[in-house]
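One protein chain omitted, others in place.
When the chains are written out, they are named A and B in that same order, and each has its own residue count from 1.
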Amino acid sequence: MTYFFQLVVSGIVVGSIYALAAIGFVLIYKSSRVLNLAHGQLIAAGAYITYTLTVYCHIPIYVSFVLSMILTFFLAMSVERIFLRRLIGEPIISVIMVTIGLMSIIDGVIYLTPFGSENLSFPSFMPSQPVVFQGIYISYTQLAGVLITFLLIGVFSWFFRKSTVGISMRAVSDDQMASMSIGISVPRVFGLAWATAGLTAAAAGGILGNIVGLNFDTLHAFGIIVFPVVILGGLDSLPGAVVAGIIMGLIQQFASGYLDGNWGLSGTASLLPYIVLLVILLFKPHGLFGTHEIERV
Amino acid sequence: MMSANRWMATGNYFTTYRQEQRIFATHVDRLIFALFLVVLFSWPYFIELSTKYMLVIDNILIAVIAVYGLNLITGFAGQISVGHAAFMGVGAYTVASVAGVIGDRHVLITHAWPLMILLSGFMGAAMGLIVGLPALRLRHLYLLMATLSFQLIFQWVIGSMEFFNQGQFMYVGRVHWFSGQVSRSQHYMFWYYALLVTVVVCGLGFRNILRTRYGRSLVAVRDNDRAADAMGMHPGFTKVFAFGLAGFFAGIAGALQAYLNRGAGFETFTLHESIQYLAMTIVGGLGQLTGCIFGPAAIRLLDLQVESLARWAGEILPSSLDLATGLRPLSFGLVIVLFLIFEPRGIANWWRIMRSYVKLWPFRY
Partner (left out) sequence: MKTKKISIWMIVAAVALMLAAPGSSTAGEVYKTALSLAITGPTSDAGNPYSKGAEDYFRYVNDMKLLGDDTIECTIRDDKYETAITKRNFEEFLDMGIVFYLNYSTGSTLALKRDFDEVKMPTLPASFHAGNIEGSDYIFLPIASYSAQNIGLAEYVVDHHEGGTPKVAMYVHPSAFGREPVKDIEKAIEAGLDIELVETVEHGQDLDVTAMIQRWRSKGVAYVISQTVQSPVATMLKGAKNMDLVAKHFGEKGKMTFLGAHYTGGNDLIALAGDAAENFFWTTSYIVTSEPGAGAEAQLALAQRYGRDEKTANSHNYANGIMVAQVTTEVIRRAKAKGKPVNKENLYQELLEMNGMNAFYPVTTVGPVTYSKDDHQGVDTLQLYVVDDGEFRAEGKPFISEYAEKIK
């Protein structure tokens, strides 16, 4: 039974990082209907910025974590301003393909820094002894990750419910025409959506970097697992992203906990998300919480 | 009667639909095409090219065939596919696994290779139809996800099944031609001709499909699926059809790749490659047949250029600065983005402008 609960706890830990990464993805989709394929690159950028600030600029890690979120906020905003603003009104398919181009560009920029082909890890700043509760282990880093995730999710839900900017973002995602007519600047909202996505990506990157270390291939691959998560949750639902992230974390943990090592199975955790993705696409394409507005053809 | 003169036509003078659907609008086009073919088939007799560039050209031609398929989905049917390399992999692994089962020097592999290539095409088509199935219910964003998961599941299956040698290289023997076994020194030249014939045949086939009702319904569904529906086309089936057809081209390209590389390894069919093909399609020109040829050539040559630029930069810059590392993805990404922003119709559009300039010469337009 302890084993089961350990899997649950680990699943939640992993899942909340997925959730954090997925939120950024959903934010962009929700406001501008763009699938941002370069999200993994934003996450990696956030992780490296945090590392640079901590190690090279000797800023305490808490501060640099926040600073990197702010920096990535502006980074993502300028990405939107430079590349995507020009494409407002173009077919969505070209915008998506621009994000594919962005993927390569950010890759290139990261490879220009020493980080691209190096392995690094954050200096440890948390007690290395884990929290043990009834035989269930969780490290302080992971705990901090989960807490930050939920804190950010809380802040976002407040932001979208109460603040004017948040409400205008929701308005744009509901109906662009109508929100323009009441004086909301749609391009500005798009910019903000990208910026907030960048902010969450930096947070995800920072946490991820602390948990698994900084290896570009690993961070890179993390960007792809976000897709099954957002499809499961529904592309345009923030709560969906959170729930789906945690479900995906649990699925993976249970898969590696109960399937691997039995019946000759192995590495199922890395395959299952995509099988889930296919099944969801076939039977419930709008995901668990997505709006049903998807046009059937 | 300008329109009757099919030699000197300077613009569109179609008076019937049948005229519009001709493969070649004017006789001059036809003549130029024929001359171009003669050049393509005969240049190796006059110019000696190093093996490296022969291989580059062969790879471009393979990419052309693959991009026919991808352009059909993306340019004509309006769906994004990020699993095209996996479809090619299906073709390549059809040849490779048959070779694995019956032995890679079996007559079927070495003598009946055109048949094997065709078979791979059909395997690719079958896989395309299956992956395209969600198209019956979904629109483009979601199909991107379906192709993504197909790509990743393909990689997993190849990488973990003993039958596919766990993604390690599976060999395919050297083929035979009327003159006997194609030797190492003739290998790339032989496949140049085989690929050239395939490119031309597939290109004509592509052009012809677009003339049929199926081809036209693709464009109709892309432009407005509701209107297409109202006119009696089934948007879902049309898209599934596009996926099947794309799978066919990809399968053929993959099989040719396996023959050219003398086997199949899983590294050639990764997500990264799929994105490369997508870039070729964009840069060449979405929805343009000529784009299928310009795109692969442009991307492959750009890659070669950047490679030598990076090497040159690496020599003069301090070795601690790894400029070479970043330059390739950076330039690759920039090319995609700049094309999408400034020339969304791709290189094919330059070609179109050039052609109309020549046609109208000496008048400007």
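Throughout what follows, contacts are C-beta pairs under 8 Å (C-beta built on N, C-alpha and C of every residue); 3 or more make two chains touch, one makes a residue touch a chain.
In this text, all values refer to a predicted model and were calculated from it rather than measured experimentally.
**Q** Using the whole complex, pick out the displayed chains that touch the missing one.
**A** Over the full assembly, the chain not pictured touches A, B.
**Q** Return the single residue from A:Val13, A:Ile93, A:Ile106 or A:Ile153 that touches the missing chain.
**A** Final answer for the missing-chain contact: A:Val13.
**Q** Looking at the whole complex, which of B:Tyr171, B:Trp191 or B:Tyr277 touches the chain that is not displayed?
**A** The single option touching the absent chain is B:Tyr171.
**Q** Which of these, A:Thr52, A:Ser78, A:Ser157 or A:Asn215, touches the one chain of the complex that we don't see?
**A** With A:Thr52, A:Ser78, A:Ser157 or A:Asn215 as choices, the missing chain is touched by A:Asn215.
**Q** Touching the absent chain: which residues on chain B qualify?
**A** These residues of chain B touch the chain that is not shown: 50-52, 55-56, 59, 159-160, 165-169, 171, 184, 188, 261-263, 265-268, 307, 310-311, 319-320, 322, 324-326, 328.
**Q** Residues on chain A that touch the omitted chain in the whole complex?
**A** 2-3, 6-7, 9-10, 13-14, 17, 111, 116-124, 128-130, 137-139, 142, 208, 211-215, 217-218, 221-222, 225, 253, 256-257, 260-261, 266-267, 269-271
Simple rule for what comes next: only the chains that are shown with their structure count from here on.
**Q** Would you mind pulling out the distance in Å between where the CA atoms of chain A average out and where those of chain B do?
**A** For chain A versus chain B, the centre distance works out to 33 Å.
**Q** For chain A, which residues are in contact with chain B within the complex?
**A** By the definition above, chain A touches chain B via 33, 35, 83, 86-87, 90, 92-94, 96-98, 100-112, 114, 116-117, 224, 227-228, 231, 235, 266-267, 270-271, 274-275, 277-278, 281-282, 285, 294-297.
**Q** Spell out the part of chain B that touches chain A in their complex, as residue ranges.
**A** Answer in residue numbers: 74, 78, 80, 82, 133-142, 144-146, 148-150, 152-153, 156, 160, 225, 229, 235-236, 239, 271, 275, 278-279, 282, 322-323, 325-337, 340-341, 344.
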